[in-house]
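Here you go, one structure.
Only a single protein chain was left out; the remaining protein chains are all shown in position.
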Amino acid sequence: MNKMDSLTANTAAINRLLARYGVKFGIYKNNTFHEQLFPYDCLPRIIEKDDFARIERGLIQRVTALNLFLKDIYTKREIVRDGIIPEHFVFSSTGFLKQCDQFVPNGSVFAHIAGIDLVQAKDGEWYILEDNLRIPSGASYPLIARKLERRASPRSFIDNAVDSNANYAQLLRHCMDSVASEGISVIMTPGRYNSAFFEHSYLAEMTGCPLVMHSDLFVQDNRLYLKGAGGSPVKVGAIYRRIADEYLDPLSFRPDSLIGVPGIMSAYRSGNVAIVNAPGNGVADDKGTYAFVPKMIKYYLNEEPILKNAPTYVPYYEEDLDYCLKNLSKLVIKDVSEAGGYGVLFGKDLDEDGLKTWRERLKKEARRFILQEVIDFIDLPVMQDGEQVYRKADLRAFVISASDGVKVWHSGLTRFSRVEGSFVVNSSQGGGFKDTWVLSR
Amino acid sequence: MKKFLYSLRTDLYFSAPVSRHTFLLRAFPGHYPFQEPVNASLTCKPQCKLAQSTDGFGNSVHQGYIEPWHTGFSFISSGEVITDSSKHDTRPPAPYYALPSELTKLEGKLADFYRENKTEGTSAQKLERWLEAVQKGFKYQKGRTTTATTAAQAFEQGAGVCQDYAHILLSLLRADHLPCRYVAGMLAGEGASHAWIELYDGREWIAADPTHCRLCDDQYLKLSHGTDFASAPIERGVFIENGEAVTQSVQSRALMREI
Partner (left out) sequence: MGFISVDQKDNLFWLGRYVERVYLTLRHFDELGDRLLDIDSTAYQGYCRRLNIPDIYTDALDFIERYMYDQSNPDSVYSNLSRAYDDGIVLRSVISSASLSYVQMGLDAIDEGRKTHASLLLSQQIIDCLLAFWGCIDDYCDAHQHRNVIKAGRYMERLDMQLRLHDPWPRIEVSLRKLQRRIAGGGLKCDGQAADGIMEYVLKAPEDDDSYLAALKLSHGIIIAD
């Protein structure tokens, strides 16, 4: 770890630079908006070349299958017909959008930017915890942190052969351009009070795409246009929108959405604009669907899954329910409709009454929850008040699917808990982040 | 087989000027085995280009955009149509048609009603019984419900309009796991648009009108279908206001005359 000394020594300087560049995320406390610095830890997570090569193959395999699943579900639904996934699971998922039915986007890509959350267990095995196929955020943080680390500690980068992560903007831009209809590519933000606004504006700067809001856009003749100050409207060919599906188009989804673009779904379904990521992806990253991803991989690709799921139980199935009722105290319960670390409950934290209540609930609302074995994932070293301590950490890897292929970004967002022993690493719940180094030798 | 002249005209009046008005219309009759539109046209005022696309249910949708400030908006769908209710749509249903939708959840008194009246039988038999049961349990009355009223809410008060009849019937059929959908359209002899349902019986879609407690005949012209009213409305629009809150009133006139 001596190689990291100069990084450790320069942590304060890097943090000052991160503050200076406004590397923040927004958070609402008591209904008021605050910007917070995203706590950064200078010790990177380091992944060996061979280890990452396997992760990379596994992620490409997984995301390829997820894209095939989305295409299938919104067209022929063969996987349902063939009994691999129960129909009920797919079509009563809140992520399945009827407004997207019977439409295949440009290049057959649905999940352009996938944020796949993994953890490494103590035996070194990597497990997938969650697929995020809607609007996963986080890539901007290791991207900017790396830039500063290189300045703070050139030595670390001479001693360690680390794959550059500077290509994220190019990957993103290439992906957008590859699926775009005729027109320019833009990034759409709901506004500066969004928790990830830093990322939206930073990616706009890095990709050279205009950062736009709903009020700059309109749909006419089934085409999406951007209208700026002065000049005539410009046709948009691809929009990387960082707003949720339900707010995307008040004419097709929530009518009360004030941050969407009316009519964009008609333009999209006419093939005149690519929406990145495609609306309706929630059906594939639903926590309930997660349980079936290994089966999907076999079904669509005829391959064995390279990366494992955490052992998952679906109480909808009688035998899984029995197991869960018996073993509830050692399992983790996840509400399939919640995200961001919410709706996660550990059986070990429940007392007898709690366990009893939850057993009843699982019987009654079998579709709403999945249960998983708790993976005792490794702790990573974290600098805290000048001392090295160990904290739980996960890894959000980014997989970019363009029309000409799927690529994994050789970096990722490592999030860690700042509370000893805690498994909750989400930034919205006080977690911090590290850069992720992929070694090239 | 019958032939009709039809026209549906809807006028929206805004209490103050609106701009950047974007709207979707599902007012253009589709081609189905049971109906063949001829010389169909769809226009709007203020005039603007209407661009056609297809929504997730397969409906023909027209999108328009009016940027200048305006205080009214009208659209007229008109043409001729040949109907033949002996023919049916046979395309198999999407699985979600058998699941409850936002406006057709089985709740409260409607759930009790379902339990008290459910029977065994074929799809057609169930449909027939539910049509009768709804006719007995629900009254036609205008002004009691709105477009946002759910099946359960409408049933609770015991009265409503064609939309509520359709929602209630859909809710009951879906409780029996039968795939069925909401249909918006026109009925000869009625001055306004109408709503009914279609049920897939395993082979084909059967159209039934719960308001009139009967299967649909040649007098019906279908405009759109969806899981419920809100999923595929005939008109939906948004606009920006000029400082003051805009209220709108709607007037709609339908005409279907046999020729």
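Order as written gives the chain letters A and B; numbering starts at 1 within each chain.
Here is the rule we go by: a residue touches a chain if its C-beta (ideal position, glycine included) is under 8 Å from a C-beta of that chain, and two chains touch if they have at least 3 such contacts.
Everything numeric in this text was worked out from a predicted model, so none of it was measured.
For the chain that does not appear, the touching partners among the shown chains are A. Among A:Pro39, A:Pro86, A:Pro210 or A:Gly271, the one in contact with the hidden chain is A:Pro210. Shown as candidates are A:Tyr202, A:Tyr240 or A:Trp358; the residue that touches the absent chain is A:Tyr202. Of the residues in subunit A, those that touch the hidden partner chain are 19-22, 191-192, 197, 201-202, 204-205, 208-213, 215-216, 226-230, 234.
As a working rule, only the chains that are shown with their structure count from here on.
Separating the CA-averaged centres of subunit A and subunit B is a span of 39 Å. Looking at the complex, you find that subunit B touches subunit A at residues 20, 22-24, 49, 51-58, 61, 63, 65, 67, 94-96, 99, 226-227, 231, 236-238. Chain contact summary for the complex, subunit A toward subunit B: residues 77, 80, 87, 90-92, 96-103, 218-223, 250-252, 255, 262-263, 265-267, 269-270.
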